[in-house]
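Just below is one structure, and these are the notes that go with it.
With one protein chain held back, the other chains of the complex are shown just where they sit.
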Amino acid sequence: MKQIFSEILMETKGQGLYNFTDKTLNWLKKQKIKDGILNINILHTSASLVIQENADPDVLFDLKNFFNKLVPMNNDLYKHTTEGKDDMPAHIKSALTNNQLTLSIKNKKLMLGNWQGLYLFEHRIEKHTRVLSHHLLGN
Amino acid sequence: MKQIFSEILMETKGQGLYNFTDKTLNWLKKQKIKDGILNINILHTSASLVIQENADPDVLFDLKNFFNKLVPMNNDLYKHTTEGKDDMPAHIKSALTNNQLTLSIKNKKLMLGNWQGLYLFEHRIEKHTRVLSHHLLGN
Partner (left out) sequence: MKQIFSEILMETKGQGLYNFTDKTLNWLKKQKIKDGILNINILHTSASLVIQENADPDVLFDLKNFFNKLVPMNNDLYKHTTEGKDDMPAHIKSALTNNQLTLSIKNKKLMLGNWQGLYLFEHRIEKHTRVLSHHLLGN
């Protein structure tokens, strides 16, 4: 059994969903593991990870919009307000989605459905550099 | 270390939670792995996976009902409406729950609590065939 650790960086420019499927696939191609598990963790608590439809950009707009209505950026609602009106909502949205994805690799291919893509869901309004740890374990 | 890949199909007939614990257990029994990790992925973005109470069917009704109220099937709320009034809400409900479950297998047993069952959460109103990839890695 082999294990490979790496980090993929994503630059975000405000709230929204950022597709990183190709970055992960390009990284995977270079690794000498045929079958295994790929554990992806986002090392932040104000951005998160989701698997979502990769076809219609309106889906991404609606997702961002839904979460902004569900978790309003309104300081009157929260005690934790010192880091900006978007910070506490970001933590809540992170709890409602995922910090991590555990994916299966078979024959060097990522097992995803045809319409599935990997997305970083940025919840902060300013730009950020986000670290996605990639840990591949297999043969 | 061995790895086994398989797919379990589930037929759904509209919105609700479908217990697939026995299907997974029956499949597990036939595999020659004693201890390991079972990674289950649903290869769709309009149905999802949850671990929930396996005792009172009212719990399943209340879950379906809560999510339908939280994410209304109302086209006025969304830009992505071409695939039906239930499609965008399905993507959102999928983001709010899980695309994947990573479970531990010890001594050929699935480590679940007494009251825990594995459920496919179907968010579409028409019937569908859903693919659950099962990837077992262990000794």
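Annotations for the structure displayed:
We just call them A and B in the order they show up, numbering each chain from 1.
Here is the rule we go by: contacts are C-beta pairs under 8 Å (C-beta built on N, C-alpha and C of every residue); 3 or more make two chains touch, one makes a residue touch a chain.
In this text, all values refer to a predicted model and were calculated from it rather than measured experimentally.
The hidden chain makes contact, of the residues B:8, B:25 or B:50, with B:50.
Mapped onto chain A, contacts with the missing chain fall at residues 1, 3, 5, 37, 39, 41-45, 70-71, 77-80, 82, 88, 91-92, 94-96, 98-100, 102, 131, 133, 135, 137.
Panel shows chain B; residues 1, 35-37, 50-53, 56, 58-59, 61-63, 66, 70, 96-98, 101-104, 106, 111-116, 121, 137-139 of it touch the chain omitted from the view.
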